Every structure is written in C-alpha cells, then in structure tokens.
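One protein chain omitted, others in place.
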Amino acid sequence: MSNRRQSVRDRVALGIARRYRRERNFRLLGLAAVLVGLSFLAFFFLTLIGNGYTAFLQTHIRLDVELSASLIDPDGELDPQTIGRANYQGLIQNALRARFPEVASRNELRELFALVSPGAAFELRDSVLGNPDLIGETMDLWLVADDDVDMLIKGHIDRSAEESQRRISDPQLAWIEALEADGRIERQFNHRFFTAGDSRDPEMSGIRSAITGSFLMLLVTLALSFPLGVATAIYLEEFAPKNRWTDLIEVNINNLAAVPSIVFGLLGLALFINLFGLPRSAPLVGGLVLTLMTLPVVIIAGRAALMSVPPSIREAALGVGASKMQMILHHVMPLALPGMLTGTIIGMARALGESAPLLMIGMVAFIVDVPESPLDPATALPVQVYLWADSPERAFVERTSAAILVLLAFLLAMNAAAILLRKRFERNW
Amino acid sequence: MNRRFAWFSACVCFLGTVSLIQLTQAQAVRDYISIVGSSTVYPFSTVVAERFGRTTAFKTPKIESTGSGGGFKLFCSGVGVQSPDITNSSRRVSQSEIDECARNGVREVVEVKIGYDGIVLANVKGAPSYELTREHIFLALAKNVPDSGGNSLVPNPYRSWAEIDPALPDMSIEVLGPPPTSGTRDAFVELVMEVGCEAFPAIESLADDARTAACHTLREDGAFIEAGENDNLIVQKLEANPTALGIFGYSFLDQNQDKVQGSFIDGVAPLFESIADGSYPVSRPLYSYVKTTHVGEIPGIEEFLAELTSDAAWGDFGYLTDRGLIPLPESERQMVLNAVQGLENVNLAQ
Partner (left out) sequence: MPSSTVLAVLLAMTLLAFVLGRRRSLARSGARFHSLPTYYGSYVAIWCAFPALAVFCLWQLAEPGFIRSQVIASLPAEVLALPEAELGLLYNDIRNLVEGNFVTAEPSEEVVAAAARYESLSRISDLGLALTVLLLGTATLGWAFRRVNPAFRARNRVEKTMQRLLMVASTVAIFTTIGIFFSVLFEAFRFFQQVSPLEFMFGLSWSPQTAIRPDQIGSSGAFGAVPLFAGTLLISGIAMVVAVPVGLMSAIYLSEYANRRVRAVAKPMLEVLAGIPTVVYGYFAALTVGPLLRQFGEGFGLDVSSESALGAGLVMGIMIIPFVSSLSDDVINAVPQELRDGSFGLGATRSETIRKVVLPAALPGIVSSVLLAASRAIGETMIVVMAAGLAANLTANPFEAVTTVTVQIVTLLVGDQEFDSAKTLAAFALGLLLFLTTLLLNIVALGVVRRYREQYE
C-alpha cells in the first residue's frame, strides 16, 4: 500500500518539472501576445509621430509690410467695408519687391509672390480690420509661407534635385536661402492647425471644423446608444421571456453587429434624409447612424456583463425581499457596469474612427466654416483624414498624420476616463 | 452607487430625448451653396469655393465628394433646398440623366465646362522610362488581342513589355489603374484603348458590338490591377514597386515630379503645355452643372459662378492651373462664359 502511494508521489514529482516548464511557457506565451499587441501600437504611434510632428510647426517669412493709408483707406474714414476690400495681396507683394528689388520680369515676380501663402493676405486683412490703428504704419510681420516653401524648409523637397524635378525653381531657392541667411525664415507653432477649418491651401488648413463635427456626432451617439443599449441588454437578459420573439431580437442584434458599416449609411440615407427630411451632412444624422451602428456592440457587451454577475447575488437580493427591478438596479447593475462601460467605450471608439457610413449621408465634404449646431453641415475627423490623404499636395501628408495623432489623443483620453471608471467598480469573484 | 447611477442614467435619457426633439425640429433652411459630385473635380471646385468664401460675405459652399453618378442622382432628385445646387462631373451628363432630372422638375440646367484633366501613365523615377504608343498599351492591357498572325483574337499572352515591342524595357506588365466604375477609367478606355485597337484589322473587321467589347475590356489576369480611386495611394504604391506603372490624374504627377515620371504616349510627354495644346492625346473635360431655378433663390450662386469663370480662376495663369487643371482655350472659355451668363440650358447635341 505504502509502496503504491510512493509511486504516485514519484510520478507526480517526475512530472513536476515538466509541468512547471509548461506553466512558464504558457505564461511567456501570454506575455508575448500582450507585447505583440502593444508593440504594434507603439510602432503605429512612432510612425505617426515621425510623419506628423512637423505639421505642428509652420514655416513663416518675416517681411516689413507697409500698411500705407493711401492703399488701405484712401478716404481716411475707417469704414470697415473699404478697409475690408483693400488689396492686401498687393501690400504683401510690395513688401516682397522691397526686399528683392532686383526682381523685375513678370514671370519672376510671379514666382517671388508665390513664396508667401495666398492666405496671408486674408489674415493681414483680418488683423487690420481688428485694429484699424495699424493703418499707416510699417509692420514687421511673420507671414505664412506657401506650402512648397514649407516642404522645402522641412526637408520634404530635395534642394539638390534638378530644377525640373522639384516644385521650387532655382531663383525661388536663391531667394529662400537669402531670407534664411537673414534670419527671416522661421518655423513657428502652427496654431492654425487647431483653429482653422479645412482649406485647400495646406498651410491654412486646420481640423477645428472636423473636430467640432466629430464631437457633435459623438454627443448624439453617446446620449442615445448608452441608455438604449443598457436598457435593451437589461430587458433581454433579465425580463424577456425565452421565446421566439426574443430569439429573433437576439439574432437580430448579433446580425446588426456584422452588417458592414456602409450599409448603415444606406439606411441613414433612406430613413433620416429621404423619409424624415433631415438635412444632408448634418452631425445629427451622422450621430443617429452611428448610434444604430454602435448599439449592437453596446448591447452585446452589456448582456455579457449582466450574464457574468453570479446568481448568488441575485438570489441574495431577492431573498431579503427586493423586487426584481430593485435587484437589478441596486445589485446587478453596479457589478455589471464596468463590463458595460468597456463595451460602450469600444463602440464609441469605433464610432469615432468610422468614415464609411458617413459617405452615404453627405459628410465626406469640404467644410470650412465651423459647425455651430447639430444641423449645420459638418464633417468628421476620420473623414478629414481620408480627404487629406487623397489630396495631391505634398504638405497634406504630414497633416494627415497629425490629424490622426489628434484623433488618437482623443481616443486615449476616452480610454483614460474609462480606466478611472473601471478601476473604481471592478470586482474579482 | 446605485442612486448615483440612477441619476446618471436619468440625465443621459433626458439628453437623448432632447436630441430626438431636435430631430423633429429639423427644418430646411439653407444659406449656403450645396455642391456635390465627382472626386476628380473636387480639388478644383473646393479651391474656388474657398476663395469665394474668403472674399465675399457669403458662406463657404459645402462640397461633397460623391462621384459623378451619385452627384447626378442627388442633383436630379428635385428642386428645392433639400437638393444640391451644383453637381460636378468628370464626364458629360447623359440623356437619361437629363430625362430623370426633367421628371423630377429640374428642367433648366446650365453646363459649365471648366477645363481639362490629363490622364498619365507613370512609373517611379529611376526605373526605365517608357515611350509608348496607344497600340502598345492596347496590346498590354486588353483582355483579348489579335494573335501573332493578326487574324483571330486570343486571350492576352503578353507578360512583359519587351514581348510587345523589343524597344520597350524588359519589365513585366503591371499597371495600377482605376476600377470600372470610375470616370478616369472610362476616359482612359475611350482615349487610349479604343484608338489603340483601331490599328488592328482583326478587330476592325468585327461587328460593332463585338468590336467595342474587344476594345473596351481590360484583362483580369493580374497584369492590370484595379487599385481604387485614391491617386496618392497609387503614387505611393509605385514607389514601393518599381516595375509597376500607374494610371492617374495629371495633378498628382505635377505634385510628385520628384518621385514619378510620366510615360510618353505617341511620342508626347505629359506636360502642362502639351496637354493644353492638345498634342498629348489623353485628356478629358471636367464639368459643373448648375440648377437654373436655384439661381437667385439660394444666396450666392451667381457670384460663385462669376468666381469660377473669372480669369483669376480658370484663366491661363489662374489659380486653378496651379492645382493641375488644364485651362480651356480662350475662345472656348468665352463660349462657356456666355452660356453661363445667359443661363443657357444644356444641349447635348452641341
């Protein structure tokens, strides 16, 4: 008898080294899996930051611009209309000519004037309109450089390349180098990227209208999908009788999670725009479509979370006399909430990064003005990324990466909020 | 915890209700121009819209990139604030679309031909450059080609450019191009493949239907790769793959001169000047269509058209040419201008 017991123990002892080795391997495998995921994430971020960080800087050229009263406000009445109509482009061109007096031929002048962005004139106009006292003075101004100049300064255009193979001509290069030697070219923080709407001049473009559009859309989506999703999950998991009708709903929901997002766009087009007569390109419609798209994700996660609350909790609550609704709201829900939040966050993250359904409801659009209400025309951040990625201008490449970085920053912020929430409520059985 | 949760969900529910009510309140009031249509015209149309928004008191028009077909569908859906005022197209409007428009009450439409867009075949710098004829391209890309005797059609046997013409580089045929739903593809087939196939008696002798099918069908065995509409992506794929050629719009070649080189077609290089004077054979016109009934009702349409047809925009040195649009000849510009100012109805017979 004791002999036999000995042998079992021996067998166990013999196996132990192998089992521990397996244990270690399993653990390493898990760690490797996490590291694979994280290293891809790190890789994406590093690539994006590498491509995109330069977009947060913008090349400026310092010029002495004479705001001559005779050109801006000949009557001296400070009438905003007259001031607004003045030829600011001309003022900047005069400043360039004053800096390079040797340039005379028409074609050369065209090239010289192309160094400064066409948007600089509009900014000059706005600052003069905002402060008419400036008229008559000579200002030492940092003006936005054209995108080609910007690309050259940032090294995306090769200076040593043949003239025919770059968008900066030899004389332009000479002028730029002269300005550089003067310390009149500088890279400054690109505030326009955050304060301007879309623009076809890369140096004037920004993401503010797209961010506002995305924000309005997510607001609608969150306000609708979270309560609806949680309510549906509770009903299906706790109240619904198990019959064909609820089977139908369940299959339905799983199916909706698999429907490609562009089909939701078709639904949005048919339902909200054609039937309800809501305007195209409105964040409200976008939010509604994204709600329908996110809802299954929230419901499925919500049900899984409810399912994972142990029956003992329910039975204990019912046992001390709670009604079914009280049991759910007071005891089950708090325990299921972290899981529900996880689902909602994943759903919202998907909604934030989604562009395909927005195609059908008119949100793939050129929007300069910042939307003020959920009914104004708007676009979304991922759509802006998509549009910029499709633009011919080289300078949009870095802006695309920068816009993605901003999108990811929002995502990280959302997730950070979720961590805090989850940390407070998570429980291990 | 549970009470806080109850309050939280109550607030969220309330927000939801408010949003729903906002929905029912949605009323169509519009004080901006709405433009839809082709993604090829989009880069040009948006530049005009931005200038227009900056220099006038009107709001900046909203421009959607929907594709030409989708644009016409929206445009022809009716008159009124819900429907767009202008649609852009990379091809001319078809009679069936005009009919559809008329059925929905859109009877008067002004056609604005805004310029030309060159279509180029390009590969990465550093790889050998190609001097092609349209017959070469036809032989390389058609699904069925005349056999060596020149008699019957056989499935395209060519795998390398040198097999077509020993003067061409000995590189495998690999061309990235637009899908069959694209106007660029349509123009390419009409301007290159159709002309290219005329040189072969075996095809010329076929009946009409069979001949068109032979001329228009591109091969599907991997030598022609449908690469989607994103021309930037094609340029980048060319960089990653030195053997491949890509078909895309001239403006992308213009912006990426340091990365890709355009192939000669029929002895002409794709340059701004050669496309403008018509010696480069592959270019197609771009259009905008304007709803006459909306002019004067939606604020700013007349002014927008004036900006679009101003010399500063579409002229020989206008800002649109900086973006790669090839301007119309002076005389044609004048004709279009007259049609726009007189709000003349589109006439497909012209």
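Order of writing sets the labels: A and B. Residues in every chain begin at 1.
Rule of thumb we're sticking to: a contact is a pair of C-beta atoms (placed from the backbone, for glycine too) under 8 Å apart; a residue touches a chain by one contact, two chains touch by 3 or more.
It should be emphasised that the depicted structure is a prediction, and the values quoted were computed from it without experimental measurement.
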{"item": "Where the missing chain makes contact, among the chains that are shown", "value": "A, B"}
{"item": "Residue among A:48, A:72 or A:368 that touches the chain left out of view", "value": "A:48"}
{"item": "Candidates A:210, A:228, A:365 or A:395 - the one touching the absent chain", "value": "A:228"}
{"item": "Omitted-chain contact residue, chosen from A:295, A:332 or A:402", "value": "A:295"}
{"item": "Touch with the omitted chain, as defined above, among A:10, A:23 or A:126", "value": "A:23"}
{"item": "Candidate in contact with the missing chain, chosen from A:38, A:78 or A:174", "value": "A:38"}
{"item": "For subunit A, residues in touch with the removed chain", "value": "12, 19-20, 22-23, 26-27, 29-34, 36-38, 40-41, 44, 47-48, 227-228, 231-232, 234-236, 239-240, 247-264, 266-267, 269-271, 292, 295-297, 299-301, 304-305, 307-312, 323-325, 338-339, 342-343, 345-346, 349-350, 352-353, 355-356, 359-360, 382, 385-386, 389, 404, 407-408, 411-412, 414-416, 418-419, 422-423, 426, 428-429"}
{"item": "Interface with the unshown chain - residue positions in subunit B", "value": "14, 17-18, 20-21, 24-25, 27-31, 38-39, 57-59, 65-70, 72-73, 78-81, 89-91, 94-97, 100, 105, 143, 179-184, 186, 190, 208-209, 212-213, 215-218, 220, 222, 225-230, 233, 236-237, 240-241, 244, 293-294, 296-302"}
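Going forward, only the chains that are shown with their structure count from here on.
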{"item": "Subunit A and subunit B: spacing of chain centres that average the CA atoms, whole Å", "value": "28"}
{"item": "Subunit B residues within the subunit A interface of the complex", "value": "1-2, 5-6, 9, 12-13, 15-16, 18-19, 22-23, 26, 28, 30, 32, 34, 36, 39, 42-43, 45-47, 49-50, 53-54, 59-60, 62-66, 82, 125, 229-233, 249, 251-252, 254-258, 317, 319, 323-324"}
{"item": "In the complex with subunit B, residue positions of subunit A that touch it", "value": "110, 118, 122, 157-158, 161, 164-167, 199-201, 220, 222-224, 226-228, 230, 276-282, 284, 287-288, 329-330, 333-334, 337, 362, 364-369, 374-375, 377, 387, 389-394, 425"}
